[in-house]
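I'd like to ask you about the structure that follows.
With one protein chain removed, the remaining protein chains of the complex are shown where they sit.
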Amino acid sequence: METQDILAACRPSARQQALRRAKNRVLACVMGMSAVVVMLPLFLVLYFLIKEGASSIDFHFFTQLPKPAGEVGGGMANGIVGSLVLLAMAAALGVPIGVMGGVYLAEYGSDRANTLVRFLADVLNGVPSIVWGMVVYAMLVVPFKTFSAYAGGVALGLMMIPLVMRTTEEVLLLVPQSYREAGLALGIARWKIITVIVIKTALKGIITGILVALARVAGETAPLLFTALGNNFWSHNLSQPIAALPLQIFQYSISPYDDWHRQAWAGALVLMLLILGINLFVRLLSRDKSAS
Amino acid sequence: MPEASIEPPPTATRPAVPTAEPKSPAPEESPAFDIRGFSLWYGARQALNDVTIKIPARRVTAIIGPSGCGKSTFLRALNRMHEVTPGTRIEGSLRLFGDDLYGAGVDPASVRRRVGMVFQKSNPFPTMSIEENVLVGLRLNGVRDRGFLRQRLEESLRLSALWEEVKDHLRRPGVSLSGGQQQRLCIARALAVQPEVLLMDEPCSALDPIATARIEELIQLLREKFTVVIVTHNMQQAARSSDKTAFFYLGRLIEFGETRNLFTSPSNPQTEAYVSGRFG
Partner (left out) sequence: MPDISFRWLAMLAALTILGLVALVGWELYSGAQQAVRQFGPGFLVRSTWNPVSDVYGALPFIYGTLVSSLIALVIAVPLGVATALFLTEMAPMRIRQPVITVIEMLAAVPSVIFGLWGIFVLIPWLRDHLYSWLKDYFGYLPIFGGPVYGVGMLTGGIIVAIMILPIITSVSREILRSVPDLQREAAYALGATHWEVIRIAVLSYARRGIFGAAVLGLGRALGETMAVTMVIGNRPQIAASLFAPAYTVASVIANEFTEATTDMYLSALFELGLVLLGLTILVNIVAQLMLRALTGGASGRT
């Protein structure tokens, strides 16, 4: 008597089974739909960028300066060039310091010191980009009484340092210790071992990290708002304000002029292509060499 | 640093199937390594205890012993590689052809140029070609003369019995070779800087028997020009390849003598227990 009853109680009824299975299917659907919803914004953004911006991208867009407010026409040549100039300056600051710092963490540092530096680098990576703008404003704009390309480049460069440092460190740590030992056993000086052997082995990863950081700061607007400021003309002097693509996109978007809205889309498309281009390049680089 | 003579070795006459036949007696030479009362600590742990040994020049000396006996530590002390690990400390004296390797002001890099090393797993530098791998030690120490480099490239590859196999493919990446070839490449790389001593840390443990046999042949060929010290956990290999053998246990040198004697009639009971397979 008892065993049969207990067994019957443990075995779920057919109805219960069906309910559980149905629940399973519903939830599976929900999860699948979530994935679709999450992917949707990217496609929508790209679609509208192309729809609204592609037609405005022509030779003039790349070569002409902005026209005065309200007038139709003109281009974003200065913004595109300005962005490239700022990126070059950012790289000049961020790459050497970031890579060398990563070298120190991977090759020389002690456990405790490294944990601290890594932790602080991660903290810095979480600082909102507008704060960097404020810091560089106080540091470079106020004392020299002028907004400048230098200030903009420095702001972006400072943002790059913790990013590049961490990625460089991670990649260097992946290089097997036996290569360093082989170099030492040949009587080669330590710094040569690091630069010629270790860094060379990890080079692809280091470059990938740098490119990712560049793609990230290429789209930053906030730090430039009060450092580079923006410029409607060509900058002939790096200690003067300089135009930048994200700044122009922002300015044009919030303006009341339809023509500027059109150009904002075009500029956004160019910026997006630049960033996607860098990311694609990074992907290609990483695919060549399979992860060790 | 004495210049080793520079001719390619005779084309390989395969030595007879390895037996324990005594090698042709060599004229007495001052020892390569004169080591007295040498001890080594990793932090608080003592890894080597009062080792005294004279390692002969231009001979093959094998170091055997169970895992953890200190044989690899001892080998690495011969070219100061243990200093890669922080917190190591030594006592005693270790001389190479009369020079104190641990003297004040002695640059470890200079020691390692005189005492080369080949590792357990072959590690040719992945971003370099065969040629670049062999010459990296010379180039990074400032040697520029192309003629000299080319010459040394060929010699080193001949010495490591790899020349014939790679002479037409010197630009290929070092890592494109087979496991056994890679290890011979590493030997060529070590030999290119013309060390006086070649240390080998279980060089065949990652290789198949055929590749192993080739490396053992190679060791015989190197013997006349270089002092070779080889750590091995394979007793048969030690018996086949070496002139003298040292048995280490728990950080101490237990016995050191002619290989043949050590294996057939060891004087120390611990040695006897190990070589007859009763432990280890």
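As written, the chain order gives the labels A and B, with residue 1 at the start of each chain.
As a working rule, a contact is a pair of C-beta atoms (placed from the backbone, for glycine too) under 8 Å apart; a residue touches a chain by one contact, two chains touch by 3 or more.
Values in this document were obtained by computation on a predicted structure and should not be read as measured data.
Enquirer: I'd like to know which visible chains would be in contact with the absent chain if the whole complex were considered.
Expert: It touches the following shown chains in the full complex: A.
Enquirer: Taking the full complex into account, find the residue in A:Met165, A:Leu186 or A:Ala243 that is in contact with the omitted chain.
Expert: A:Met165
Enquirer: In the whole complex, what residues of subunit A lie against the chain that is missing from view?
Expert: 20-21, 23-24, 27-28, 30-32, 34-35, 37-39, 41-45, 48-49, 52, 96-101, 103-105, 107-109, 117-135, 137-139, 158, 161-162, 165-166, 170, 189-191, 194-195, 215-216, 218-222, 225-226, 229, 246, 249-250, 253-254, 261, 264-265, 268, 271-272, 275-276, 279
Simple rule for what comes next: only the chains that are shown with their structure count from here on.
Enquirer: What whole-number Å value describes the gap between the mean CA coordinates of subunit A and subunit B?
Expert: Once rounded, the distance between the two centres reads 49 Å.
Enquirer: What does subunit B use to touch subunit A in their complex?
Expert: Result: residues 79, 81, 84, 109-114, 116-117, 119, 121, 123, 125-127, 136-137, 140-141, 186, 189-190, 193 of subunit B touch subunit A.
Enquirer: Residues of subunit A touching subunit B in their complex?
Expert: 176, 178-189, 192, 196-197, 200-201, 203
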